[in-house]
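The following block contains the structure, expressed as structure tokens.
One protein chain is absent from this view; the other protein chains keep their places.
So that you can tell them apart, the chains are marked A, B and C in the order they are listed, and the count of residues begins at 1 in each.
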Amino acid sequence: MFVRAACDEISEALAELMSAFVNRAEQARDAAMPAYTHTQPAEPVLVAHWLLAYVEMLLRDTERLADCRRRANFCPLGSAAVAGSTLPLDRHSMAVELGFAAPTPNSIDATADRDFIIEFVSALSLLMLHLSRWTEEMLLFSSREYGFIRLPEAYSTGSSAMPQKMNGDLLELIRGKAGRVIGDLTALLVITKGIPLAYDKDLQECQEPLFHAVDVVLSLTPLATAWMKAAEFDLPRMREAAQTGCLNAFAAATYLTNKGVPFRIAHELVGKAVCLALQKQCELQELSLQELRNLNAHFDSDFFDFVKLENVLAIHNVPGGTAPARVQEAIASARKRIAQSREEAHAHA
Amino acid sequence: MFVRAACDEISEALAELMSAFVNRAEQARDAAMPAYTHTQPAEPVLVAHWLLAYVEMLLRDTERLADCRRRANFCPLGSAAVAGSTLPLDRHSMAVELGFAAPTPNSIDATADRDFIIEFVSALSLLMLHLSRWTEEMLLFSSREYGFIRLPEAYSTGSSAMPQKMNGDLLELIRGKAGRVIGDLTALLVITKGIPLAYDKDLQECQEPLFHAVDVVLSLTPLATAWMKAAEFDLPRMREAAQTGCLNAFAAATYLTNKGVPFRIAHELVGKAVCLALQKQCELQELSLQELRNLNAHFDSDFFDFVKLENVLAIHNVPGGTAPARVQEAIASARKRIAQSREEAHAHA
Amino acid sequence: MFVRAACDEISEALAELMSAFVNRAEQARDAAMPAYTHTQPAEPVLVAHWLLAYVEMLLRDTERLADCRRRANFCPLGSAAVAGSTLPLDRHSMAVELGFAAPTPNSIDATADRDFIIEFVSALSLLMLHLSRWTEEMLLFSSREYGFIRLPEAYSTGSSAMPQKMNGDLLELIRGKAGRVIGDLTALLVITKGIPLAYDKDLQECQEPLFHAVDVVLSLTPLATAWMKAAEFDLPRMREAAQTGCLNAFAAATYLTNKGVPFRIAHELVGKAVCLALQKQCELQELSLQELRNLNAHFDSDFFDFVKLENVLAIHNVPGGTAPARVQEAIASARKRIAQSREEAHAHA
Partner (left out) sequence: MFVRAACDEISEALAELMSAFVNRAEQARDAAMPAYTHTQPAEPVLVAHWLLAYVEMLLRDTERLADCRRRANFCPLGSAAVAGSTLPLDRHSMAVELGFAAPTPNSIDATADRDFIIEFVSALSLLMLHLSRWTEEMLLFSSREYGFIRLPEAYSTGSSAMPQKMNGDLLELIRGKAGRVIGDLTALLVITKGIPLAYDKDLQECQEPLFHAVDVVLSLTPLATAWMKAAEFDLPRMREAAQTGCLNAFAAATYLTNKGVPFRIAHELVGKAVCLALQKQCELQELSLQELRNLNAHFDSDFFDFVKLENVLAIHNVPGGTAPARVQEAIASARKRIAQSREEAHAHA
């Protein structure tokens, strides 16, 4: 029953967090930023597109919790010590009255089983992994060097030693707590591995890691939501970063492939153009048409429009891509799915 | 696609293993054995009831794999490096043609996500936990001291030093491999924790633990099935153990409560009767009516029938209890659910 | 300083536990029992020999704690926030006054490092592994089926449902807590992995797992000591088990090799003798000389003395072997090393 209630409570907290992400995505409109791979800027994307990546992760977390809830929702009452009750109980009525789907089907399994705890804390570990990846990005993006996000003062602390500092304590705490929940999961797996049926006292040690993991998630998720609401995005700086460092190189290669150049060769040619731009400390679109034509005759005057930020975004025009119209659809779809998950959580309450 | 195929293959292997358990349960008919809690004999149960406990665990594993498969069944093709493809791909058709439910909804998430691997290996860890608890019981029950089960020679080895020995190597190997799969899961969680979006090379290190975990499960599950088919149960010895050591004490307390004695007092009175039986090195039903009446006047001549093995089993007459009729129902239900899971696995093939 | 003090306190608790093992070893004199491999009886050994195996493990634990203490015994005071103090502190005097060996050599490392915690909890994990293997054996040996050890009532509980039961709760709790400490270690490793220098708030999350692991060890070690003092060994039953099931088969093979038969062939011949004994439901020494000679002419009348329990024990006459004289030496050596470890722990106090 604890797991069932915790699933519902956490699902509601996740719905709030997802809404915060979607709201920020909507507010960000057509603002652009670099998407990173290998901690290196890769291509420009919409800020909204990036934020929605987290919503997808959290939607999967919500689903996993629902599956876990469904599987845990069987009533062990009437299993007695190990062989089943010797009283003529109506286990079906009891189960239904307590809001369970049905009674557990085997009394030995019912007293020995801690699957519902382990599956639940596995799901919470994945959720904390998602939050830890988010905190890592928030810490990077709020560093002096990136400067994309201003740490919200209410969730940060000054340094006791260094008067100029502001530290993202909440973020680091979440990242650290993710390690704790993984430790909880490990403990649960280790405790249960290789002990005989049915009940052994070892299983009592499953309770603290469960409670700890739930406490962590229930206390930190609303703080993450509040953080997301309070953080200030420096959208101009993000846009500038999206336009610096030849992030349109992939688009430039697409330009050439559209003209019939095989991708491998297009990649190589644009590589040379990037080198030239680096030498001249400029961007691809600041090279002259002549310089480009020296590399390959397919470069033409329409190249300069093609590699402009707005067009670079627009050509990623597939479902799940960063083209603004696709992202609009994605926001609408996310809102709908969040509303559904919220309804399901309410249905249980 | 690898995860999807592995889910199907493992589900089929689990169906075989579950069938082996149910077949043995059916063969065991009304044979009885002690159920243990805290590695101490607790109450008599049907051998079939005990075997079905494992079927319940494995059915949950099968369900978890199905959930995992459903959640993993989205096609990342067309996400390109991070921002979505710049070619006008029809991602929906591609996904459908490759047997996926739909394309992944966000290109950044699609390139950064390893949830499907982690959830899958979590499910495999639980499965291996179940097998490790089974091996622990098989090792106990095949020990000289228990003597319930004869190690099948084909899956055991003699000792290179000690000519009298036969070792349950396969069982110990499975128990050890459970530790390895938990190590795989830990590696996956640690690798993914706290790395920024989207793709980082660290994620390449998710492949080996995934492949290893699948190899372990796919190679050991059929061996566990074969072991279960080949192992010989010493049913008379199990029955004898079920009738030794006052395992009907709980039933005896039920006898008194049926006569109106509060359970707490019944428990205490039977405790005294057990002490007396221990002193006299006999079983409860071997005490005289007079000796019992000295303890409490509610003891009567019907007591001796009530605590006979067959009645002790019969009075655990609730759904999920060990009463023979209930166990018959449980066998039928298990067969039905195994057939369903097999059908679902086939539907995907 | 917490780790340093905890090392000392735990070392003292371990010295007590080791003394309890050695005392029981001494009390057991020449009592014999089966040694097990693969949960199958292998050869007879002295009970004392078996108990001393745990002393070796615990001595290594004590050494590891001493190494850990030495490595942790550097004073970070004066490292300030990250770059070192700006006050003209005499760090050497401060370190010496606080009982440290020296100040830490690098201010960045001093503020970022949590090695001393991780190494310490690694050492505690190994210690708990040893205790968990001990509890596993205690649970087996106190089961009804083995019957070697009587659970001490003070550290066991009756069953709330089953009046005939006595459960080894403390043992199962220790085994479960071993899983918790492994979870603590995992958390520490995960928290620290991949965070940049120097201090990050994540590191605050290292404290609870440290405190938890120390609490577990400090509360359970004295209970394990008390358990060992209170448990009653059924030495006659252990001796009987050591003489049952042809555990002298390896000795019998040695007999033949002493007569010049190659070990491989000796092993095979004794294997056949064992089969014969099993058929006749007797022990090797209960076969007739004629029956043995039918297998091989090297069997002679001195065989029957050779495979008697006392001789079987005596011929394992190497340092570290179970021959009574060797075990006497081992007891003396263990006492000496325990006294040394106790002195070292006191020297720090």
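In this text, a residue touches a chain if its C-beta (ideal position, glycine included) is under 8 Å from a C-beta of that chain, and two chains touch if they have at least 3 such contacts.
Note that the structure is a prediction, hence the values are computed from the model and not measured.
Although it is left out of the displayed model, the omitted chain contacts the following shown chains in the full complex: A, B, C.
Touch with the chain that is not drawn comes from one residue among C:193, C:293 or C:346, which is C:193. Touching the missing chain, out of A:165, A:280, A:293 or A:346, is residue A:165.
The chain that is not drawn here is touched, among residues C:12, C:136, C:205 or C:283, by C:136. Within the whole complex, the absent chain has one touching residue among C:52, C:270 or C:292, and that is C:52. Contact with the omitted chain, checked across B:182, B:231 or B:269, is made by B:182. Contact between subunit A and the unshown chain involves residues 37-43, 139-140, 143-146, 158-169, 172, 186, 189-190, 193-195, 241, 245-247, 249-250, 252-253, 267-268, 270-271, 273-274. In the full complex, subunit C touches the omitted chain through residues 35-39, 42-45, 49-50, 52-57, 60, 63-64, 67, 71, 78-89, 91-92, 103-113, 115, 118-119, 122, 125-126, 129, 132-133, 135-137, 140, 175, 178-179, 182, 185-186, 189-190, 192-201, 250-251, 254, 315-323, 326, 330, 333.
As for the chain not pictured, it touches subunit B at residues 80-81, 159, 161-162, 167-169, 172-173, 175-180, 182-192, 195, 200-205, 208-209.
Basically, only the chains that are shown with their structure count from here on.
Centroid analysis (C-alpha atoms only) places A farthest from subunit C. Look at where the CA atoms of subunit A average out and do the same for subunit B: the two points lie 33 Å apart. The distance from the centre of subunit A to the centre of subunit C, with each centre set as the mean of the Cα atoms, comes to 45 Å. Across the assembly, subunit B contributes 37-39, 42-43, 140, 186, 189-190, 193-195, 250 as residues in contact with two or more other chains.
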